[in-house]
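With one protein chain held back, the other chains of the complex are shown just where they sit.
Letters A and B mark the chains in the order given here, with residues in each chain numbered from 1 onward.
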Amino acid sequence: MLVFVILGVSVLVFAVSMMFDPAQRALLYVRNVQRTTDAAIRETIRIYGLEDPFYLQYGRWMSQVLQGNLGWSPTASQTVADSIRTRWPYTFEIVLFAAPLIIFIGIYLGVQSAVHRDKPIDQASRVFSVIGWSLPSFWVGMVLIAIFYGMLNWFPPGSASPEVQVFMKGAFVRYTGIDLFDGLLNGQPWITLDVLRHLVLPVVTIVTIDVALLIRVMRSSMLESLSKPYITTAKAKGLSNKAVIYKHARRNALIPVATLSGMLVAGLLGGLIITETVFGFGGLGQWAAGAAVQLDMPAVLGYAILSAVMFVVANLIVDILYAYIDPRIRLD
Amino acid sequence: MNLKERWQEFKTGLRPRIAEWRFMLKRLRKSYLAMTGIAIILFFVGVAILAPVLAPPHGDPMMIPKDYDIETLRTQEPTPPTIRHIFGTIDSQYDLYYACIWGTITAFRIGLLVVVVSLVIGLLVGILAAFYGGLLDEALMRFTDIIIAFPGLILAMALVLAFPTTVPLSVSNVLLAVSIISMLILLAFKPDRRLLLVNMLVLIFSVVSVLYSPIVFDLALQRLDKVLIAITIVGWPGYARLIRGEVLRVKNEDYIEASRASGSTDSRIIMKHILPNSIYPVLIVATLDIGSIVLTAAALSFIGIGAPDGYADWGQVISKAQLWMNGPGEIIKNFHTFFIPGLFIALFVVGWNLLGDALRDVLDPQLRRR
Partner (left out) sequence: MAQRNIVEVQDLEVKFYTYSGVVEALDGVNIFIKEGEILGLVGETGCGKSVTSLSIMKLVPPPGRIEGGRIILSGGPKRQDILTMGDDSIRLMRGKDISMIFQEPRAYLNPVYTVENQISEVMYVHRKNELLEKSITSLQKKLMEKRKPRSEEQRAKFEKQKAELEKRKGAEEHKAKLGEPEADLEEKAAGIPSNYEIRIYKRMLRARSRTSRLIAGFFSRFIRKRQLTAEARKEVVRILKSVEIPDPERVAGMYPHELSGGMAQRVVIAMALTCNPTLLIADEPTTNLDVTVQAQILNLIRMLKKNIGSSILYITHDLGVVAQSCDRVAVMYAGNVIETADVFETFSSPLHPYTRALLESIPRPGEPFKSIPGMVPSLINPLKGCRFHDRCSYAMEVCQNVKPAFMEVKKGHYVSCHLYGGSK
C-alpha cells in the first residue's frame, strides 16, 4: 500500500513537471542557457523525446530514478543525487537537536497542562504555544538574527564561520560528512563548537514554532487518558498521584503522540525550507527553495520524491513503534 | 414529501441545536483567549474595511505607492519611520504603512477564498467517499493519501511555477465534471423525477459539447491567483479525509441504526443526524486553516513566487527586506522593514488560532453537555 503511495506521488510529481511545455523542459538538458538557439532546442526536444506521450516519458524517467539517476540540477551544478548527498548533513544537524527538544518539551508541557488544567501553567503554555504556532518561521528567524547577531553577535547565521570553512577545505578528513561530528573526529573540537554556535538560532526557531503542536496533542490525549476508568482503579489501589499520572495515564496518552512525533521528524527531515533559507544554512531546504524559484525542475522533483519517501518510511517506523507501545496492537 | 414540509422538519430539528449553540456561545464568551482572538479578528476586519480611508490609494489600490522623491534623490535603501511614512519605507522606497494596511485585504482574500473553496471540494469528496464506500472510497482515499504525503509547501511551489499564465478554461469539461458530481449526490438522496431529468439533460449536453465542439475561453491568471489555486489544491484533501473519518464514525453510532429502524430515509438521516454531528471538527480546522494558509502564502511570497513585486502583500514586503540584510549593522538599521509586516502576519494568525483553539475546547463533545 505504501509502495502505491510512493508511486502515486511520483506520478503526481511528474505530472506537475509535465505542465511545463517541451521547450522549457528542454532547457534543463542544456548547460549553457543563454547561448542556445531555437534549432538546438528543437533538437533537444527530439533527442530526449520531450513530446512523447505521458506514459512513455514517465516510464523513461522512472527507470532513470530507480537506477539512482535523478537528473542534473542546473542551480546546483551537480547531479540531483549529489546535491542531496552534500546538503543532507546540514538539515540533519538541525533536526538532530530540534526533534528531541520538540518532543521532550512538548510531552512535558503537555502533561503538566493536562494535569493542572486551567491553572497558570496550563494557560501560560497554551498561550505560548498558540503564539508560537502562529508566527511565520522566516519572521522569527529574522528577528532572532537581528537581536542575537545584529545586536549581540552571539549566534551568527550560516552553518559555519568563514575560518572554519577555509579550514575544512584544507587538512580535513570527512568521516561522516556531518560537520558536527567530523570536527571532533578530526581532533578539532573548536569546529564542532563553532557549528553548534551556528545551530542555536535555527533550532530555536524551529522548536518555538513546532512545539505548539505537540503540546496541544499531548494535552488533549492526556486529558482523555486521565478520564479513563483504569485511572480510578489506580487511585483505588492507593498509588501516589505521581504514579497515577506518570505510570498509568501518560503511557496511554503517549500513543497518539508517538504517531505525531514520527510525522514531525519526517517533515523536519524533508526540509526546513524557509528556515534554512533565512539562515543560509546550506541544507536540503534552502536548495529546494532556490531550485523552485529558478524553475530547476529536476531538483524540485528529486526533493519532492525524497520527502515523500521519508514520509512513507516515517509511517512505517511509527507503525512499528505503535506495536511496541500498545500491546493491543501486537497480536495483529 | 414536498419542500415546505421538509423545511418545517429542518426547523424543528434545529431547536435543540440552537439551545446547544447558545450554551457554547456562553462558554466562548467566558474564555479570555477566545475573546482576545475575536477582538483581533475584528480589528483586522476594521482595518480592511477602512483601508481606503486609512491609506488612500493612488491608482491601483493593490499596488504600493513609491516615494519617487526620495528614490530619485538618494537611494533605493529603506528609510526608517518618519511623519511622512509612518512605518518607514522598504526597498525601492515603497511605503510600508500602505503595504501593511492594504495587505490586510490581501490576507483576508487569501484566507477566506482558499478555505471556502477547499472546504467545499473536500466536503463533497469526503462525503461521497464515506457515503458510497467500496471502490470509490478506496480510490478517493488513495488519491488524497498521495497529496497529503507530499510536503505541502513544495507541492504548492511546484504548482505555482507550473501553472501557465493563461489557462484555457474548458467550460464543457467543467460542466461535465459538475454534472457527474451532482448526479452522484442526487442519486444518494433519491429526489423527485424532475431534478433527475434536468441533471440528465445537462450531463448529455456537456458530453456532446466536449466531444464535438467544446466551449473554451482563456483565463488570465495573476500570480496571486496561481498561489490561491495551488494552496487550494494542496488543501482540500485534508478536509476530505477529515469529513470522511467523521462521517464513518457517526455512521456506526447506534442512533443511526435506530433512526433507520424507525423508517427514516437516507436523506433525512444525512441531514438530521450525520451532518450536524460530523461537521464540528471540520469547522474548527477551517478556522485554524485561515491562519495557516495566510502563513503558507506569506512563505511563498517570501521565497519569491507569491505576490508580484510591489503588490500589497505582507510576505512580499518581507521578501524585499532580505535585500538589505548584509551584515549586522544593516540588519539593525532596517529592522522595521521585516519586523512590522511580520508583526501584522503574526497578529492576524494569532487571532484566528485563538478563535480556532477556543472553538475546539468549546465544541469538545465531552464538554458540550456537562
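Definition applied: a residue touches a chain if its C-beta (ideal position, glycine included) is under 8 Å from a C-beta of that chain, and two chains touch if they have at least 3 such contacts.
This is a predicted model, so every value here is computed, not measured.
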{"item": "Sole residue of A:190, A:230 or A:246 that reaches the chain not shown, by the stated touch rule", "value": "A:230"}
{"item": "Touch residues of chain A, complete complex, unshown partner", "value": "228-230, 232-240, 248, 251-252, 325-328, 331"}
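Heads up, the rule we're going with is that only the chains that are shown with their structure count from here on.
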{"item": "Chain A-chain B separation of Cα centroids, rounded to whole Å", "value": "25"}
{"item": "Touching residues on chain A, where the partner in the complex is chain B", "value": "4-5, 8-9, 12-13, 16-17, 19-21, 126-127, 130-131, 133-139, 142-143, 145-146, 149-151, 153, 216, 227, 267, 270-271, 273-274, 277, 288-289, 292-293, 295, 300, 303-304, 307-308, 311-312"}
{"item": "Chain B - residues contacting chain A, complex", "value": "33, 142-143, 145-147, 149-151, 153-155, 157-159, 161-164, 291, 295, 298-299, 302-305, 315, 318, 321, 325, 328-329, 331-332, 335, 338-339, 342, 345-346, 349-350, 353-354, 357, 366"}
